[in-house]
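Missing here: one protein chain of the complex. Every other protein chain is in place.
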Amino acid sequence: MELKQRGKTVLDRKYTINQIQEIVGGILSGDGSIEIKKLLPPKLADENTLALALSEEEIENLTITRAKAAMVPIGVSLDHITTIEVERPRLAMMKLLHLFYEAPDAPTGIHPTAVVHPDAKLGQNVSIGPGAVIGREAQIGDNAKILANVYIGKKTQIGHNCLFYPNVCIGDFVSIGNNVIIHHGASIGADGFSFVTENPSNVEIAKEQGQIEEKQEQKIYKIPSIGSVEIKDDVEIGANATIDRGTIENTIIGKGTKIDNLVMIAHNCNIGEGCLVISQVGIAGSCKVGDRVVLAGQVGLADHINIGSDSIVMAQAGVSKSFPEKSIIMGYPAVPRREFVKQTKNIKSVENLLKEVKILKEELEELKKIRK
Amino acid sequence: MELKQRGKTVLDRKYTINQIQEIVGGILSGDGSIEIKKLLPPKLADENTLALALSEEEIENLTITRAKAAMVPIGVSLDHITTIEVERPRLAMMKLLHLFYEAPDAPTGIHPTAVVHPDAKLGQNVSIGPGAVIGREAQIGDNAKILANVYIGKKTQIGHNCLFYPNVCIGDFVSIGNNVIIHHGASIGADGFSFVTENPSNVEIAKEQGQIEEKQEQKIYKIPSIGSVEIKDDVEIGANATIDRGTIENTIIGKGTKIDNLVMIAHNCNIGEGCLVISQVGIAGSCKVGDRVVLAGQVGLADHINIGSDSIVMAQAGVSKSFPEKSIIMGYPAVPRREFVKQTKNIKSVENLLKEVKILKEELEELKKIRK
Partner (left out) sequence: MELKQRGKTVLDRKYTINQIQEIVGGILSGDGSIEIKKLLPPKLADENTLALALSEEEIENLTITRAKAAMVPIGVSLDHITTIEVERPRLAMMKLLHLFYEAPDAPTGIHPTAVVHPDAKLGQNVSIGPGAVIGREAQIGDNAKILANVYIGKKTQIGHNCLFYPNVCIGDFVSIGNNVIIHHGASIGADGFSFVTENPSNVEIAKEQGQIEEKQEQKIYKIPSIGSVEIKDDVEIGANATIDRGTIENTIIGKGTKIDNLVMIAHNCNIGEGCLVISQVGIAGSCKVGDRVVLAGQVGLADHINIGSDSIVMAQAGVSKSFPEKSIIMGYPAVPRREFVKQTKNIKSVENLLKEVKILKEELEELKKIRK
């Protein structure tokens, strides 16, 4: 088989610059009747494209673009091309992209290969994709799009307007709000990683005594999770992320919080509202994260830690104790940014210190000699 | 559709406090005939709840609980409420939770949408869920619960009493013991990440010469994996974890070892018995980890490293060399904890050193001046 040319998304949509300006706002200079069908950076743009030039590099590229119109930040004035100047370019871009976004195929109805338990309750206009499995007494709200091979456990409740991409796995007794998006292969409601031994384990001994005393050979018992997971409205969860069920209470993800790919949120965690949890963050058991907290990529939180609202934890930080509201922290073990910057500076100054101390020693020796 | 109130797990089980005490042991003070139907922390408890108050905070909350009975650590004496005092609260809690745990639905039999190869062999009382695929000459032991959309490759052998959650993928020739639990989307037996080039690669040159000499443009050949994975009895593997097959020999996970979500165990690794491998740990190829080792969250082990039995590797440590038995190590590159603590202290002392050296210089200048 001969494969066709690899193309970009090609949609049958077009807008005039006037229409665009109505949607995104901003100041139009030039010809509002130009029709555009695509959005691209200046270099890749053709005559039917609205060139998006949000960075300085891209603005420079407008001198060589084939586009007849461009969206630019406020204050960028160009003669050779029609422009829409916008205050907050990423906000304008967001509105624009919605015009050209094409949602995944999810026809209303239950695919014949899906397996819906007779005691499950489905809302109106629900789409259940091929191979999807809906458990006993599960409830799915209106307009939900449950794509292929998604698994939803028993007694789990899903709100309205949710979108679950293929291979998402949701366990039993989970509660999910409205407008929740979950990407490929994410796991919601697997068992918490919680174990106990008959006698104190190596870790328990090490915590108390600072060292490992004796070989401990004993059975490790699983502590079952009877809590589940509660995900509030407007949450988004990335591909292959994992959110474990709570031991007794639920693990909770607050309203509007966005979780990136491959994030781990352990049992009993309570994550606030409007947080951003970037890729590969790991949050150990029973942590409490406030509202509007940003956890940057690969951050780790030890168990039972509180992070106050409006805090920012910078990438790869290893957080071993709690921090109050509005903290900006980094490093391992994580400290306030100012302290980290000072530490880094101090480490750099050691080289100079070594030289200075050497000179001091020599000078002192000199003085001592003279004394004699 | 109107969604019902979001509830917790509601099970139709009840126990008297006398029954509970028989199961968990400990000292009962108060009314053993009280019936309970739920387990919750004191704050969330109602009259039908056994309040679990294991921490000091929760014990304090018992003054405001609606529960009539509570489980508390030994030595906590309360007048207003019936108590069971226990020696090792987490152990008692484990026993309690088993009373209230409800396993996932997994009816015995093969779901009509499952695809079981005619040459596969299934044990007794096996449950094969919707969309599950069992490969050629695979063997599944008695009482196995293979949930929806699980894939089991050819000639793979699974022991008795295993529980595989939806979307688990197990490759070819894998061997899995008894009582093994594997969570959503875990991958067992994908190919090892192993490649070779015709001539030395940049990495090989850098290792020898300490720098990259010349641009190396050459084809990267895949080294196939003909080993597989062996998972011993009583192992648990977390959601979306990955354990790769060995190059020639098998990758091995020892008896009773527990592996958390999103852990990576590379080809040829040999992990001992009774280990705890916390979330997002990465173990590179051909590592050997002893028995009862704890690898905390986000730890990384470079390839070909040995970690002795009963060692603890603390969170986020980057381990670049081997360590003997009973090591407690941390940092990057990882060092014994004592050394790490000293390093951290030393870094902090630099600021003071800078001041002291400045004063010394001034004083010395002073002395020198006087001499003249």
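Going by the order they are written in, the chains are A and B; count residues from 1 in each one.
One rule holds in what follows: contacts are C-beta pairs under 8 Å (C-beta built on N, C-alpha and C of every residue); 3 or more make two chains touch, one makes a residue touch a chain.
Because the structure is a prediction, the values reported are computed rather than measured.
Engineer: Out of B:21, B:280 or B:309, which touches the unshown chain?
Structural biologist: Of the candidates B:21, B:280 or B:309, B:280 is in touch with the missing chain.
Engineer: Check each of B:20, B:96 or B:133 against the chain that is not shown and name the one that touches it.
Structural biologist: Of all options in B:20, B:96 or B:133, contact with the hidden chain holds for B:133.
Engineer: Which one, B:244, B:260, B:273 or B:291, makes contact with the chain that was left out?
Structural biologist: Final answer for the missing-chain contact: B:244.
Engineer: Can you list where subunit A touches the absent chain?
Structural biologist: Counting over the whole complex, subunit A touches the hidden chain at residues 1, 3-4, 6, 8-9, 39-41, 44, 52, 88, 90-91, 93-94, 97-98, 100-102, 104-105, 111, 113, 129-131, 147-149, 165-167, 181, 183-185, 236, 238-240, 256, 258, 260-262, 274, 276, 278-280, 291-292, 294, 297-298, 309-312, 315-316, 326, 328, 331-332, 344, 347-348, 350-351, 353-354, 357, 360-361, 364, 367-368, 371.
Engineer: Against the chain that's been left off, what residues of subunit B make contact? List them.
Structural biologist: Subunit B touches the chain not shown through residues 113, 115, 121-124, 131, 133, 135-136, 139, 141-142, 149, 151, 153-155, 157, 159-160, 167, 169, 171-173, 175, 185, 187, 190-191, 193, 195-198, 202-203, 206, 211-212, 215-228, 230, 240, 242, 244, 247-250, 262, 264, 266, 280, 282, 284, 298, 300, 302, 316, 318, 320, 332-333, 342-343, 346-347, 349-350, 353, 356-357, 360, 363-364, 367, 370.
Following the convention adopted for this analysis, only the chains that are shown with their structure count from here on.
Engineer: Could you put a whole-Å number on the gap between the CA centroids of subunit A and subunit B?
Structural biologist: For subunit A versus subunit B, the centre distance works out to 22 Å.
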